[in-house]
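Submitted below is the structure of interest, expressed as structure tokens.
Here the complex is missing one protein chain, while the rest keep their positions.
We call the chains A and B, going by the order they appear; numbering starts again at 1 in every chain.
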Amino acid sequence: MQWEVVIGLEIHAQLATKSKIFSGASTAYGAEPNTQACAVDLGLPGVLPVLNKEAVRMAAKFGLAIGANVSRRSVFARKNYFYPDSPKGYQISQMELPIVEAGELEIELEDGSIKVVGITRAHLEEDAGKSMHGDFQGMTGIDLNRAGTPLLEIVSEPDMRSSQEAVAYMKKIHSLVQYLEICDGNMQEGSFRCDANVSVRPFGQEEYGTRTELKNINSFRFVEKAIEIEVERQIDIIEAGGRITQETRLYDSDKNETRSMRSKEEANDYRYFPDPDLLPVVIEESFLEAVKATLPELPDEKKHRFMETLSLSAYDAAVLTASREVAEFFEVVMAAADGESKLSANWVSGELMGALNKNGLSLSESPVSAVMLGGMIKRIADNTISGKIAKEVFEAMWKGEGDADAVIETKGLKQITDASAIEPVIDEIIANNPGQLEQYRGGKDKLFGFFVGQVMKATQGKANPAQVNDLLKQKLKA
Amino acid sequence: MSSEPSSPSLQKDDIEKIAHLARLGIDEADVPAYASDLNNILALVEQMSAVDTTGVSPMAHPMDAQQRLRDDTVTEQNQREQLMANAPQTEANLFLVPQVIE
Partner (left out) sequence: MHNKSIAELSKGLAKGDFSSEELTRAYLDRINGLGAELNALVTVTEEQAISAARSADQQRSQGDAGLLTGIPMVHKDIFCTEGVKTTCGSKMLDNFISPYDAFVVEKVKKAGMPMLGKANMDEFAMGSSNETSFYGPVKNPWNTGTVPGGSSGGSAAVVAARLTPFATGTDTGGSIRQPAALCGITGLKPTYGRVSRYGMIAFASSLDQAGPMTRSAEDAAWMMNVMAGFDSRDSTCVDKAVPDYCAPLNDDIKGLKIGLPKEYFGDGLNADVAAVIDAAIKHYESLGAEVVELSLPNSKLSVPTYYVVAPAECSSNLSRFDGVRFGHRCANPENLEDLYKRSRGEGFGAEVKRRIMIGTYALSAGYYDAYYLKAQKLRQLISNDFKTAFEKVDVIMSPTSPNVAFKLGEISDPVTMYLSDIFTIATNLAGLPGMSIPAGFVKSDGHDMPVGLQLIGNYFEESRLLNVAHQFQMNTDWHLRVPAGFE
């Protein structure tokens, strides 16, 4: 039997607000336990929530970016359940009337085709605290610093058909929320997390199979592996005549297996109802217009612009727009290089990325700034240096020896373009190599390269290669 | 969703299920009394079903107002000592609970 995989993702993106969604406590990561949990976050008797405007703005921004309907009226509801990291005994979330409904996103598949994934909804909610399993008299410790951090839960349609598609979608959302500057995307710190709903069905069947929910898979690699291993598990069970139980499962990356979460297995009855401490959130047209005005150029728009106006290939454009940081870096390089798009694209995605990867650095840590790189590319374009010499200049800049012009100056790397300076060198080399000259003239064309090499060597690579070629051709003929 | 609840009659296991959802420890011996009280209250509540509410919009709130939004500024400073002073059991500035197993 051929099985079709059906995947939907629920992504939790922590919104990059300064304060919490319902209180004035800080959301900064890594503080001492419970120092950023105020009376509201602790759910002390008598405290009340007040909604953070920035969280609403960010959610609306996301909605606009995915072409969704940003609800003019949305309602917060309480999701009731007891758990020690949920201090009030309920989580404030949105149920019936979420702030964002019905959007979509394009993902690029490996074969270069494009697929549209539906986004059912995105709603605002508060994050929970953290359980610490240290040695506390055999007990669990609870840190509520994270409690009340705003989350945008982004729920996709079950539109993905492979783990690769799921990862492509997750990466696209990851890139988008950073483009929008609504989430720092830091997966190590848990700012961007993902649950996957996975099921299988025989090809051609319309009805969905029973799904399982894989919880908290926090890297792109684990999402792929967790889905694959879960799909295998489900197919094995069905093919052995068994049935899939609808349940929550946890991915264990050490053992590369998923296992049932017994603590959450019990049928939950969340008793959602509108939170009486909060009123309906009404979004005025003017608010939405103001948010619209802050929308940056989105990844896909940027990609298409790069292809159309800069004549970059689809591949180059996709690489350079995968993150807002890279795209913005590239655009600064290009501006500093007087619009040399192709050279800039090659240098950013080639030499620079290679050097960063090799040294384990992020783009923001690059010793060569975008302006420096652009300045160097300008010198390639205006023939001050050759592409080969540029690699030497780049290395020097990387080591902190100054910008391109300074390096070219101090190292004397300026290209020789004056024919009257190159000609004597050629003459001397021809005179010193009569044997080779004879062979060349006798028809051994390959020796042309030998003469070029000798000229370049004699000029320490500074002679303009095109000029060297032209001059050599003339002189060797004679 | 079930339709209108017909004369409710919560049994012992219903009470236990509800008490579990609400995480309320109830003495076995008290269950019948709770069942009887709750059934009486539900019988009172049942009077609601006599009224046709088709087309009536639900009222969640007395005031027909909208949510105010606060500016995104950090206004709370660390007050851990005072705020955790009421905690029954703590260590290393954490609230302690019996081991949570996942």
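Here is the rule we use: a contact is a pair of C-beta atoms (placed from the backbone, for glycine too) under 8 Å apart; a residue touches a chain by one contact, two chains touch by 3 or more.
Everything numeric here is computed off the predicted structure, so don't read it as measured data.
Undergrad: Let's see if you follow the contact definition: name the visible chains touching the chain that is missing.
TA: By the stated touch criterion, the chain not on view contacts A, B.
Undergrad: If the hidden chain were put back, which of A:I142, A:V155 or A:V291 would touch it?
TA: A:I142
Undergrad: Given the contact definition stated above, which residue among A:M1, A:L48, A:A293 or A:A431 touches the chain not shown here?
TA: Here the residue in touch with the unshown chain is A:L48.
Undergrad: Contacts of chain A with the missing chain: which residues?
TA: Within chain A, the residues touching the omitted chain are 39, 42-51, 78, 80, 82, 84, 87-90, 142, 269, 271-273, 276-279.
Undergrad: When the complex is taken as a whole, what residues of chain B touch the one chain not shown?
TA: On the chain B side, contact with the omitted chain comes from 1-5, 10, 15, 18-27, 30, 34, 37-38, 40-49, 51, 53, 56-63, 65, 67-68, 70, 79, 82-89, 95, 97-100.
We adopt the following convention: only the chains that are shown with their structure count from here on.
Undergrad: Taking the mean of the C-alpha atoms as each chain's centre, how many Å separate chain A from chain B?
TA: 41
Undergrad: Going by the contact rule at the top, pick out the chain A residues touching chain B in the complex.
TA: The contact residues of chain A facing chain B are 17-19, 23-26, 32-39, 42, 44, 50-56, 75-76, 82, 84, 131-134, 136-144, 250, 261-264, 269, 271, 274, 276, 278-282.
Undergrad: Can you list the residues on chain B that touch chain A in the complex?
TA: 21, 23, 60-61, 63, 65-76, 78-80, 83-84, 89, 91-102
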